[in-house]
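Complex shown without one protein chain; remaining protein chains in place.
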Amino acid sequence: MWALRVMAGRPGRGGVQAAAAAVGVARRGMAATQAAEGYKYETLAVTKPRKHVYLVKINRPEKLNAMNLVFWREIGQCFDQLGDDTSCRAVVLGAEGRVFTAGIDLMDLASIGAAAEGGDGADVARRGRVIHKAIRDFQNSFSALERCPKPVVAAVHNACVGGGVDLVCGADIRYCSSDAWFQVKEVDVGLAADVGTLQRLPKVVGGQSLARELVFTARKMFSAEALQCGFISRIFESKERLEEGALELAATIASKSPVAVQTSKIALIHSRDHSVEEGLDYMAKLNMLMLQSEDVRIAAMAMMSKGENKAIFSKL
Amino acid sequence: MWALRVMAGRPGRGGVQAAAAAVGVARRGMAATQAAEGYKYETLAVTKPRKHVYLVKINRPEKLNAMNLVFWREIGQCFDQLGDDTSCRAVVLGAEGRVFTAGIDLMDLASIGAAAEGGDGADVARRGRVIHKAIRDFQNSFSALERCPKPVVAAVHNACVGGGVDLVCGADIRYCSSDAWFQVKEVDVGLAADVGTLQRLPKVVGGQSLARELVFTARKMFSAEALQCGFISRIFESKERLEEGALELAATIASKSPVAVQTSKIALIHSRDHSVEEGLDYMAKLNMLMLQSEDVRIAAMAMMSKGENKAIFSKL
Amino acid sequence: MWALRVMAGRPGRGGVQAAAAAVGVARRGMAATQAAEGYKYETLAVTKPRKHVYLVKINRPEKLNAMNLVFWREIGQCFDQLGDDTSCRAVVLGAEGRVFTAGIDLMDLASIGAAAEGGDGADVARRGRVIHKAIRDFQNSFSALERCPKPVVAAVHNACVGGGVDLVCGADIRYCSSDAWFQVKEVDVGLAADVGTLQRLPKVVGGQSLARELVFTARKMFSAEALQCGFISRIFESKERLEEGALELAATIASKSPVAVQTSKIALIHSRDHSVEEGLDYMAKLNMLMLQSEDVRIAAMAMMSKGENKAIFSKL
Amino acid sequence: MWALRVMAGRPGRGGVQAAAAAVGVARRGMAATQAAEGYKYETLAVTKPRKHVYLVKINRPEKLNAMNLVFWREIGQCFDQLGDDTSCRAVVLGAEGRVFTAGIDLMDLASIGAAAEGGDGADVARRGRVIHKAIRDFQNSFSALERCPKPVVAAVHNACVGGGVDLVCGADIRYCSSDAWFQVKEVDVGLAADVGTLQRLPKVVGGQSLARELVFTARKMFSAEALQCGFISRIFESKERLEEGALELAATIASKSPVAVQTSKIALIHSRDHSVEEGLDYMAKLNMLMLQSEDVRIAAMAMMSKGENKAIFSKL
Amino acid sequence: MWALRVMAGRPGRGGVQAAAAAVGVARRGMAATQAAEGYKYETLAVTKPRKHVYLVKINRPEKLNAMNLVFWREIGQCFDQLGDDTSCRAVVLGAEGRVFTAGIDLMDLASIGAAAEGGDGADVARRGRVIHKAIRDFQNSFSALERCPKPVVAAVHNACVGGGVDLVCGADIRYCSSDAWFQVKEVDVGLAADVGTLQRLPKVVGGQSLARELVFTARKMFSAEALQCGFISRIFESKERLEEGALELAATIASKSPVAVQTSKIALIHSRDHSVEEGLDYMAKLNMLMLQSEDVRIAAMAMMSKGENKAIFSKL
Partner (left out) sequence: MWALRVMAGRPGRGGVQAAAAAVGVARRGMAATQAAEGYKYETLAVTKPRKHVYLVKINRPEKLNAMNLVFWREIGQCFDQLGDDTSCRAVVLGAEGRVFTAGIDLMDLASIGAAAEGGDGADVARRGRVIHKAIRDFQNSFSALERCPKPVVAAVHNACVGGGVDLVCGADIRYCSSDAWFQVKEVDVGLAADVGTLQRLPKVVGGQSLARELVFTARKMFSAEALQCGFISRIFESKERLEEGALELAATIASKSPVAVQTSKIALIHSRDHSVEEGLDYMAKLNMLMLQSEDVRIAAMAMMSKGENKAIFSKL
């Protein structure tokens, strides 16, 4: 966490300074669809552009989508809400404006530091407790992407810095535009990433070497390298095409049995963290219920009809 | 599991419908070698084409090698038998006919459903118990590939659907022909894969992104992509070359010390499921016996002779 | 372990026999810098070519850097010393001479065998105990690369055989020259690798298929394949460029906050061996102290100055 | 969970029916102290009878303290609040009225059943999801006793049934009056306990035999047996003495360094769920901060003064 | 395992030599009930003395119930059969004759040794493999008591030696007669117990000190000490009373909802081997199905009727 708003840096080709100016234009994408009912957030724009598909966008473009305290709280609430919302079957996570996110908002973060200080000369153990609570809260927010049983597709364009990498590591699948770049910025600000990158990045890319290099050097990884190492599944030529592609993928997922898809996500996350034998046992426990679902019959009948009848599944 | 026989689909280039017709031709491969002694199975053809190397082929080509209840039982029995057979040092797992397998045989599977129903209106908990037992039995069958300490090389051609992916995820190394394609078909039938894919696939390819996409969308992955992501180690231009190549690899493995090779397999599977420190301790416990084996001396002497004397190892 | 000095083999293009002759030339690289103070080893040459960066070289070129008993002891001592040395922030691990290492020195190893024998006819359980202790000692030596909280960059040229692969699997990042090749030689000597390869290799490359093939066949993997599978992060055209490149990377890492970098390494290794949730909890516990470090302030101020003031961190 | 309000049963000697009548008298205990500021709950009465010590009482005596939906929500909120409240160093958990608790309130619970049903004929998988969410919410509520780093002393009198056992299993120390009895009632209502008893009870009493007998038979365990098996640490002759004794213990704990006590609780819970080696590593990570606390110096100086100066610790 | 038939020893007060003579008398207990249908075993006598309750007795009284190879196979088969038999809800495990069991039958065991030897001078690694298979088979047999989801009550009288302790450690609850004694005999025969005692005994009694003393010294533990440490739950004055008491307990368990009881056993065993948090998650997964069972309604209605209507549950 704590990755800096990279105002002093030069993210992407053109620089994020220029990016802020372009915010007005970037908003066009969202105008097309109405805000999803019941999803009112200050730092997030939530729409429902396809059936059963929600699009969540980080929405502080004038601040380069820097993550402030409100964002930290809202991102967790939003994905917990989506997890419980039976009209939602898949989610795309994107961002308004020219960059995906410049990472944590240093200005806002100062307040945590101040809280940790308490009166002057506060004890290190007591300051530690305040810091600990802040970190756990932030971690819980980002882990909401995994708690949410509906698949999450991250759609990243341009700069994705610091906390942004932590965030998209929690998604199930990552797409990006060709101008995207990723930076595990934390060591440049004197700290070890603590809201998910160190835990999830090596498991997402499936190897240690690259992950450690990115973490220790804070160097940028551009889209081509991200694709090759498996961090990104697909590159699109523009932000528009990216959004389109991510929604298309989400719509495909949303057309499947929600019982099958969501049970699969739950089992995949469990399996990542357990031995194969434990994963198999857990799976058998889940499916002794799930295989009794009507979705099995509905899906089988649709398949038998060779496409004539489309499977219609109940909400979940 | 439960992946459908894709009768309604269009697997491979030419389609599996056409495939069934071509079965007669496909049998040629097996005619060349005699069935291995003591390996009598209804749904499997087992031969021993090389010294210490067994070739196990799924053998229901007229049914597109769909997995029926007999197959589920036999595949586990066969690999348990191979694991205990000291004349076996490596196994190739292939299939007769035009496709590797169309996945689970829906017709046969209906019988489990019927059993779970019991009398009409049976209690959900009791139905769940019947389903649970069936899943655990199926899982145990496929896990026999891992219990067997001899390396297993899967040789996949054309369609490998649903349960077929679960099956080859249990192999140690995967080769395929260029026309091969893989499909985690389960969500299309309204269920979450439950005999190994969700547990082993991400650990085989070493990353989460691609695995999740394949699972959630049920899309086909063709041989080129399978090679690039590490699921497949090598592609061959034809089914014949594939079989030849897989046997060659198996023969190479079979020429090594069986103590060394089998201890390595046991340790690799243990390590996949444990921390590095636990893996090291386990390894030390295994080798305090294995390093006393005569194989160490035999191998060392062969090496000293610079190839003049070939190492001859006892059975294991 | 126990990989043979491949005197009978034909490693690399030109063969390691020729390599021994070229030792005199290869020494040039080391002459340039003085031995680092306090690092006196018989089988290792330790220098400090960059600020906060140590270069450790295996230094038995006339023996093809075969690993003898002295080496096994010293490599562990050296990395434990570097771990405690607050003037060290990153380490490059290379080798003198034409090859990186031919693996374990069989001649020296005979002594362990002799010890295990004890008097003639010693009991197998008692011999097992002697062997067990030797393995654990060797494992502990190589694990020193992970215990050392400073990042370790392995720089491998030409042959890296048997124990050499175990060794570099313990490094954080691996670079190599284009003539490098790797061989998990152990099964050829009748034993299962037991000092780290079976535990770490699949987690380094992030997949099981290739790792198992390399282990079961003892075939060579050349630099291009090593790059593609993620075992190697970058290839250099020559040994000299390799060393330069590795030192450059180490110097970059050494310029960052040591609190941030070393805490990151500790967390990455912990996360590899635990579930994501456990990793997050551990991280929060580490950072409730580390975020109180002066490094955070120092790094932030340097960043604010847009490069005018360079961050100067205290020793760690 | 789901343990029935035992209206039909005959808990304790006199029966819980009689108990409800006696509620008025039982309230006397609470009247003595004022409600703690900021702790307003409908089903809980929270006071602060000693310095740094909070007393939380289940407060539905007229309903035999049956656990309704409001209680399930509030008990979690209350302990999370106490965990964050730096004026709190230890908590006593008791109950108003004649019985500790009759367990879950069946009347209220019907609403969950209704929600799970949804429209008539809802799919089993979808009903399962609703049930799953309810269970996880209930579990999270009771786990708040463990999340709270301040020690919790349960003070149990008379009947402690079903959910009541789950609840007190989450406490650190259990005291009771001589008329107390415990009943893992769940199998009598056709279900397996799912909010903590099956997980924590065997670890609290440290053995499997007794725990399994209590679970499988739903028989009552009276105070003497509870003491002997270690479930209860101390028995008091009356409810009043019990409350006094529990507060005394809590006050003793509250007089100690909060850094020491709360770090100990965090480490004890971690150790229960991990290997000794992992526990030691975790402990070392915690204490590299905590040993820098001023509490160490303050406590040491108080000790040196041989009781003349009492240690005064800051809030935590 | 491998505990010796203690022919040379002096078990119990009177000695086991005398015991063999008394076999005729001891058989009386079994004559009372008929062998349960479908349960034909050479070394086990299986009856069904109460509704839904099976009584399994070790039945080689003339050999002091020493465990021979047939027994090792049958005990596993029998409990696997009971686990699948829906007419069984609880099991009592006792023994015919004067002693419970004298442990492993050394005479029969010689055959394994012979098999391990193979031809003369067989390799240690290959002998190890044969031994390993035997141990795993024996372990799997005894683990059948845990795989069986129906509670198992062991009823032990007189001598319970070596393998007998391994066996009863796998039961859920242990009762004994006052003349019972237990002996972890293995070190006296030069080996470490390997079929369950070392793994389960400390978790059954909940502490390490006593378990280690019993294991290291092979001393006898008599019934009183066994009761006090929690190994035994209840002592009866005679073998007859013991059997009666154990059957009574089993009958009580069998009168409860089988869904509730068996789910509880599955969860208790899982929880013993996992962290509390993992146990809670697993429990929630089980109960999202089980709470939909008709047993909940049936049990609740019986309870509401205040005993007028008895709950009648379907088979499981």
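Read from first to last, the chains carry the letters A, B, C, D and E; within each, the first residue is number 1.
Keep this in mind: a residue touches a chain if its C-beta (ideal position, glycine included) is under 8 Å from a C-beta of that chain, and two chains touch if they have at least 3 such contacts.
Just so we're clear, the structure is a prediction, and the values are computed from it rather than from any experiment.
Could you tell me which shown chains are touched by the chain that is not displayed?
B, C, D, E
One chain is left out of this view; which of E:74, E:105, E:172 or E:186 touches it in the full complex?
E:186
Among D:173, D:191, D:221 or D:242, which one is in touch with the chain left out?
Only one of D:173, D:191, D:221 or D:242 touches the chain omitted from view, namely D:173.
Even though one chain is hidden, which residues of chain E still touch it in the full complex?
2, 4, 8, 106, 116, 124, 127-129, 131-132, 135-136, 139, 143, 146, 186-196, 198-200, 202-203, 205-213, 215-219, 229, 272-274
Applying the definition given at the start, please give the residues of chain D touching the unseen chain.
The missing chain touches chain D at positions 151, 172-174, 203-207, 230-233, 249, 252-253, 256-257, 259-261, 263-265, 267-268, 271-272, 275-277, 279-280, 283-293, 295-300, 303-304, 306-307, 311, 313.
List the chain B residues touching the unshown chain?
On the chain B side, contact with the omitted chain comes from 282, 285-286, 288-289.
One rule holds in what follows: only the chains that are shown with their structure count from here on.
Taking contacts as defined above, which has more of them, C-D or A-C?
By number of C-beta pairs in contact, A-C is the larger.
Could you give the separation in Å between the centres of chain B and chain D, each centre being the mean of its C-alpha atoms?
That pair's centroid distance is 51 Å.
In angstrom, rounded to a whole number, how far apart do the mean CA points of chain B and chain C lie?
35
Indicate the residues of chain E shared as contacts by at least two other chains.
124, 259, 285-286, 288-290, 292-293, 295
Edges wherever two chains touch, nodes for the chains themselves; is that graph a line, a ring, a star, complete, or other here?
other
Using the contact rule from the top, write out all pairs of chains that touch.
A-B, A-C, A-D, A-E, B-C, B-E, C-D, D-E
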